[in-house]
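The other protein chains are all here in position, but one chain of the complex has been omitted.
We call the chains A and B, going by the order they appear; numbering starts again at 1 in every chain.
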Amino acid sequence: MAWSTNLRWRLPLACLLLQVALVILFGFFVRYSPDADAHWWEEKRRRNITTDLENEFYYRYPSFQDVHVMVFVGFGFLMTFLQRYSFSAVGFNFLLAAFGIQWALLVQGWFHFFEDGYILLGVENLINADFCVASVCVAFGALLGKVSPLQLLIMTLFQVTLFSVNEYILLNVLEVKDAGGSMTIHTFGAYFGLTVTRILYRRNLEQSKEKQSSSYSSDLFAMIGTLFLWMYWPSFNSAVSYHGDSQHRAALNTYCSLAASVLAAVAMSSALNKKGKLDMVHIQNATLAGGVGVGTAAEMMLMPYGSLIVGFICGIISTLGFVYLTPFLESHLRIQDTCGIHNLHGIPGIIGAIVGAVTAASASPEVYGQEGLVHSFDFQGIKENWSVRTQAKFQIFGLLVSLGMALVGGIIVGFILRLPIWGQASDENCFEDSIYWEVPEEKSTVYIPEDPSLKPSAPSIPLAPLVHLVPLTP
Amino acid sequence: MAWSTNLRWRLPLACLLLQVALVILFGFFVRYSPDADAHWWEEKRRRNITTDLENEFYYRYPSFQDVHVMVFVGFGFLMTFLQRYSFSAVGFNFLLAAFGIQWALLVQGWFHFFEDGYILLGVENLINADFCVASVCVAFGALLGKVSPLQLLIMTLFQVTLFSVNEYILLNVLEVKDAGGSMTIHTFGAYFGLTVTRILYRRNLEQSKEKQSSSYSSDLFAMIGTLFLWMYWPSFNSAVSYHGDSQHRAALNTYCSLAASVLAAVAMSSALNKKGKLDMVHIQNATLAGGVGVGTAAEMMLMPYGSLIVGFICGIISTLGFVYLTPFLESHLRIQDTCGIHNLHGIPGIIGAIVGAVTAASASPEVYGQEGLVHSFDFQGIKENWSVRTQAKFQIFGLLVSLGMALVGGIIVGFILRLPIWGQASDENCFEDSIYWEVPEEKSTVYIPEDPSLKPSAPSIPLAPLVHLVPLTP
Partner (left out) sequence: MAWSTNLRWRLPLACLLLQVALVILFGFFVRYSPDADAHWWEEKRRRNITTDLENEFYYRYPSFQDVHVMVFVGFGFLMTFLQRYSFSAVGFNFLLAAFGIQWALLVQGWFHFFEDGYILLGVENLINADFCVASVCVAFGALLGKVSPLQLLIMTLFQVTLFSVNEYILLNVLEVKDAGGSMTIHTFGAYFGLTVTRILYRRNLEQSKEKQSSSYSSDLFAMIGTLFLWMYWPSFNSAVSYHGDSQHRAALNTYCSLAASVLAAVAMSSALNKKGKLDMVHIQNATLAGGVGVGTAAEMMLMPYGSLIVGFICGIISTLGFVYLTPFLESHLRIQDTCGIHNLHGIPGIIGAIVGAVTAASASPEVYGQEGLVHSFDFQGIKENWSVRTQAKFQIFGLLVSLGMALVGGIIVGFILRLPIWGQASDENCFEDSIYWEVPEEKSTVYIPEDPSLKPSAPSIPLAPLVHLVPLTP
């Protein structure tokens, strides 16, 4: 590949056109929900509530902010682990997410918040948009270092749409429960991303292999991402659960599951290293697998020990995946998965879907209370005659649909992204910021003595003669 | 300038005197608000409320914490982008903000929370103090690298006072709406800082020009600041809005506006670079312009598409400012604006004020509902006969007053700071931590082989011959 990576006109045009289109569509379609509209006074009378606290804002806003941090700092910094690609990791994630949330507000709005010709905007829409974009961030993890920002915008455009269709089928047609998105976000995002990276297979990627490693400080930056994901995941899995016990329980279960993942990841990381040393890749990723694994069941009566078991198993399998499966996928299936999303989102996502189905199947009036059971699984209206086994069956259908949508969608989008017009880098320039960014030159050489601060940095010019000098010496 | 930069007595004395003065003033003036006082039981009876949830704490505390993060981590890390000045950026910001919030609690308290001889302290005071200090952080951005911590303390002392006077005039005399502070915080802070930096013009600053650049890791640290500012800005603009729909709407509008700014900043950054590459300065700053731009109108019925338009325009203009205006200001007007606050806070602040006036002018009972309109703009009591056009007119007065206060205040404070007694550095030592900080020496040379960890690390192989070479040269 020797296509031009100069995006001077293509990227600005794409951004500007997309943004103008969004403005127009927002103008036609998006208004405030009753809780955010100045007519709130009438709404309060209508709903017969006396306190502003019943505004949805106060139930959900703190969770929203945590989710927001996960998408931008969590995913953004988690991917900075590559030594020469940190600008792109955090910057492209910023770009795709900022575009994606706007587009998701529209597409999800048409599906879920459409009334009298308008999408009604409130804090719940924001959370859902962040969720949708999280699945794009997941897919980005597989492609990290190999795609241009333009490709990411195109992918986001399609993936957000497909995500919303899939989500609609699961939540509104199949009536599936999936609070934290094991299926809709993680499974879908992961297999979509893996399919795309398979289509975009790069034969000569070993030319840039040495850039695929981390540096000491890039690993620390990545830990910022890991920790914010880990800490706020209880908010993620509970953010759109029903008020009260569901939201509370989802947070508790996720907290437990994540804690168990950490011990599992540390154990396996050490056990699989011949000197017993820990590997930062595992600590950065497999510690999070428990959050994915309880994504569906978190709001159910999974029980704290159930959460621990799920987190424990996911942590183990995820670490095993990084050690054995990722190399296998690359060498045998030509799936180049930069961040190992298959281990963090793919397999744990499927586990999460199955755990959700099993937990649903074993729900009973004894455990939930009769009212609790009906409320938790919406066994009313069209679902009035559903049994928990019906629910479980549909949960599994939801998983299969998500996988199907991911594969088909991924193939289509993959081929679109293969077109040689998006400014993608050649194989030897992958994982390299300087293709798309002005990267600061370190000219601090002269200052080394007085300047103990900023990493010495060998001068580029003086070193060149060095190489020539060597043969000259007798 | 060859004045002493040794602050051994001056800085400690200033800190201790200021802190002792604060203790005394707090002792005389500051008590708890009814919501934070142990007499809350009586207050609940008096206000006839049955639940502790009606305590202001639960309405505002999560937003307060987000704002707090913006001031300390947001501004602090955003300014770490300079390669040799990161300690000072985050450390001096910490110092000035910690002093500033205490002083702001007093001065704002006298203006806004004074009852029966006491300032009554509650969570809203904390938010307002953080807001006030945010305007000092903005001004610090223009001066970054060129002033001593002592100068910053002096500036904070004056700027907090001026801010509070200006805020009082705007909110209580002109009855202006300015929820997120486009005028009070951003416009005032920016033009105050720009005026000060103009007065402190340094003729020979190009001597330290090479230190004004960033390094790879300093740019990443700065992105931490950018992202926390970006993510929490919806909390900032909604933190002191009225309960219920206003707070909710302010968050939604800010979220939309910020998202649009990102695409605008990326588009312009790429379009203005001859190779189409992105510039970290724009991504770190212009992406935030939308938050400033909706600072006044966020709580109004700006409409989601209106927010997108504002964010989009601010992102474009801000990036253009970094490319064309900042160099012009420096070369023609002798305004050395280190962080480009004119582009992030100055122009977007003015835009925000105008957007606020226009949005107010176009408010109508149809859009707000009669009660909503009265409530949103406080059209009762002394404002009972105001029309929306009156409101708009006063909004513009508010902008003009803010600009005037900033210029006059900036000139006075600028001349005070020019006195040669504050330990400021000489021109060639600007942007250099080691003037004011013990900076760790990197002696990792000897350890390179066993220590793959920290820093780079000169190559072990090429270096080996070098050592042998030395004796060989005659």
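For the reader, a short list of remarks on this structure follows.
One rule holds for everything that comes next: a contact is a pair of C-beta atoms (placed from the backbone, for glycine too) under 8 Å apart; a residue touches a chain by one contact, two chains touch by 3 or more.
Just so it is clear, the model here is predicted, and its values are computed rather than measured.
Although one chain is not drawn, the whole complex shows that of B:S86, B:T195 or B:T296 it is B:S86 that touches it.
Among the residues A:L13, A:L171, A:L373 or A:I412, only A:L373 touches the chain that is left out of the figure.
Residue A:F228 is the one among A:F158, A:F188, A:F228 or A:W422 that touches the chain missing from this view.
Of the candidate positions B:P12, B:P365, B:G404 or B:P420, contact with the unshown chain belongs to B:P12. Note that of B:V107, B:L126 or B:L329, the residue touching the chain absent from this view is B:L126. Interface with the hidden chain, as seen from chain B, comprises residues 6-13, 15-16, 18-19, 22-24, 26-27, 30-32, 35-42, 44, 51-53, 55-58, 61-62, 65, 68-69, 72-73, 76-77, 80, 86-87, 90-91, 94-95, 98-99, 101-102, 105, 121-123, 126, 149, 215-217, 221, 224, 436-445, 447-448, 450-459, 461-463, 466-467, 469-470, 473-474. Contact between chain A and the absent chain runs through residues 53-54, 58-59, 62-63, 66, 83-84, 210, 213-220, 223-224, 227-228, 230-232, 234-235, 243-245, 247-249, 251-252, 255-256, 258-264, 266-268, 270-271, 273-280, 283, 287, 301, 303-305, 308-309, 312, 367-369, 371-373, 375-376, 432-434, 439-442, 445, 448-449, 452-460, 462-466, 468-469, 472.
Going forward, only the chains that are shown with their structure count from here on.
A straight line joining the Cα centres of chain A and chain B is 30 Å long.
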